[in-house]
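These notes are about the structure you will find just below.
Every protein chain of the complex appears in place save one, which is left out.
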Amino acid sequence: MFLKNCWYVAAWSHELIDDALVGKTLLNEKVLLYRGRDDNVVAIEDRCCHRGAPLSLGRLEGNCVRCMYHGLLFDNTGACVQIPGQESIPPSLKVKSYRVVDTGHLVWIWMGDPALADEAAIPDFEYLKKPEWHGMPDYLHYDANYLLIADNLADFNHVSYVHTNTLGGSERYAVEHEQSPLEKRDDGFKLTKWHMNSDLPPFVKKVEKKMGKVDRWNTVEMKVPAFFYLESGFSPAGNGLKEGNRDGVIEFRNFQAMTPETDKTTHFFWVYMHNQKKDIDLISHSLHASILEGFYEDKLIIETQQKVLDADPQFKLKAIAADAPLSHLRWLIEKRVKEESLKV
Amino acid sequence: MFLKNCWYVAAWSHELIDDALVGKTLLNEKVLLYRGRDDNVVAIEDRCCHRGAPLSLGRLEGNCVRCMYHGLLFDNTGACVQIPGQESIPPSLKVKSYRVVDTGHLVWIWMGDPALADEAAIPDFEYLKKPEWHGMPDYLHYDANYLLIADNLADFNHVSYVHTNTLGGSERYAVEHEQSPLEKRDDGFKLTKWHMNSDLPPFVKKVEKKMGKVDRWNTVEMKVPAFFYLESGFSPAGNGLKEGNRDGVIEFRNFQAMTPETDKTTHFFWVYMHNQKKDIDLISHSLHASILEGFYEDKLIIETQQKVLDADPQFKLKAIAADAPLSHLRWLIEKRVKEESLKV
Partner (left out) sequence: MFLKNCWYVAAWSHELIDDALVGKTLLNEKVLLYRGRDDNVVAIEDRCCHRGAPLSLGRLEGNCVRCMYHGLLFDNTGACVQIPGQESIPPSLKVKSYRVVDTGHLVWIWMGDPALADEAAIPDFEYLKKPEWHGMPDYLHYDANYLLIADNLADFNHVSYVHTNTLGGSERYAVEHEQSPLEKRDDGFKLTKWHMNSDLPPFVKKVEKKMGKVDRWNTVEMKVPAFFYLESGFSPAGNGLKEGNRDGVIEFRNFQAMTPETDKTTHFFWVYMHNQKKDIDLISHSLHASILEGFYEDKLIIETQQKVLDADPQFKLKAIAADAPLSHLRWLIEKRVKEESLKV
């Protein structure tokens, strides 16, 4: 059971160029995304109501899309507006339509009751809108339930072991880091971790040659159902980072959005950003490659985890102390899914 | 649930040459087809009654087939007639046998009660027996239920959109064609469509260079469960085609037989014939290639349709006016399947 009355990322805005008819499965529903000639993004059911053919195999005509099986034409509200060789069109001939908002380089979709959709509540990532922040937006497809990916992000200790030689830099991170109290929120949590007097991890060394020992910070924010926001950086060690001094730091901003495709697969949208003023594209490319390397380390373990869990539905996971943020997030989601099911 | 008391195409006759032991799944049953040394075609269960090994991995011996696991020998009635190293053979050691008829280049099989099999009722295609008609018999395997293919054939409007650049020639076909009243029959339907003063579609242009504007006709006949017969042709425009004048026409005959393999896969046998007197083989090859190109257009959409329907069993298709022939055929099949289930 997925949370439906909330915003999900359906696509990067740039996916909908060149008249693309993009068919995706989102929360087990077949959705067609396209940008009409009026430049508005449309999301309607990717399944002709006549014989079930995918409209994504169809043809864009103005703001409409024509099913290329028997020629039925649908407008951007999902209504059938033409049946070749037939005069009148029964109003029941229509496909479902979805609320979508194209903002901040992302296409957001509301899969639940459209009446409840509130654009102000879109959990967007402000740095995508700021010109001084740079990065390469990308996408991964996961053969795993979205919660397993959220779990991974909610516990940063995995950085020590999964990403020792890429994003982490040292197994000491898990045992040496200091941590702020967990800030539990109604829609997620916030948490800061510091790793003082540590070495630069490999992914930063590639783009920052001069720093020696550093004080590292990671401020993680997560929102239900599955958005991850990271503000992080590295200060020359002993420079008063925790007291607020940001002189000489190198900083990053990272956004990861998980949208369930099916019960066991997930769309994973991500961008990793920097605010350097020189070699901007080189640094963007370097970070993109490094982070992707780290994500493939996650992907292997998370997709394997899914197979292990599938093989034995009786298996019960056992919590450790570091699971507190993860447990809070899962509890929030379960509570809201339950609330939704009671309303219907 | 499949209709069982009726004839299906099991194979093209030429599949059973060179002592081939051909194992196929037909209506979810494993069937072995072969031609005995007495030249009669045999159809028996493709599963040894001893340990379940496929007899199609066995060896032809006269009119019998030997299982090559433990050596049991079965005759053309399915009876076990030899067990190596064992004297007496219990009569229960036998495999199922099926009524088959090898006629008109096709092997027909009766999957239901053999006592009800009536050879006179074989819905064969007369043009395969006429020497002046030429074509290249062929086969496609479909990952879709046979009814989705029959649906496709029952509504010729799809020719406009799926086959615009191959078999159709124009999107105008769907909106401009004239149509005879639908002739509903107890075992199917018949229907003629005319498209007057139109252009030759690409597949005909390749073999007929001289015609200009044409009057096109398609006479479609379908029979339960899933046989399609097409008489079609092109006359110089305005030559009195509808009044019966066939001077200067170019004509085609087409047969398509769908035999369910499983609930979601189908054997599709087809031939497209012409009666030209020159360049016979070249024209046969050209038509074969053109029609196959069109069939792959169908196959993509039909197999995708199957996936869409599988993904959501709750989805209800909505009919349009052009579905009348399709609806009649589906209604006939459902009625007969129901009658069969009541008899048993």
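Letters A and B mark the chains as written, and numbering starts fresh at 1 in each.
Please note the rule applied: a contact is a pair of C-beta atoms (placed from the backbone, for glycine too) under 8 Å apart; a residue touches a chain by one contact, two chains touch by 3 or more.
The structure presented is a predicted model; accordingly, all values stated were derived computationally and were not measured.
**Q** From the list B:68, B:101, B:196 or B:280, which touches the chain that is not on show?
**A** B:68
**Q** Check each of B:49, B:79, B:136 or B:311 against the chain that is not shown and name the one that touches it.
**A** Once the missing chain is taken into account, the touching residue is B:49.
**Q** Of the residues A:160, A:235 or A:259, I need the one that contacts the missing chain.
**A** Only one of A:160, A:235 or A:259 touches the chain omitted from view, namely A:160.
**Q** May I ask which residue of A:209, A:277 or A:318 touches the chain that does not appear here?
**A** A:318
**Q** Residue by residue, what part of chain B touches the chain that was omitted?
**A** Residues 25, 28, 30, 47, 49-54, 57, 66-72, 83-86, 90, 92-93 of chain B touch the chain that is not shown.
**Q** State which residues belonging to chain A touch the missing partner chain.
**A** 151, 155, 157-158, 160-162, 171, 174-175, 177, 300-301, 304-305, 308-309, 311-312, 315, 317-322
Here is the rule we use: only the chains that are shown with their structure count from here on.
**Q** Can you work out the whole-Å distance between the CA centroids of chain A and chain B?
**A** Roughly 48 Å separates the two chain centres.
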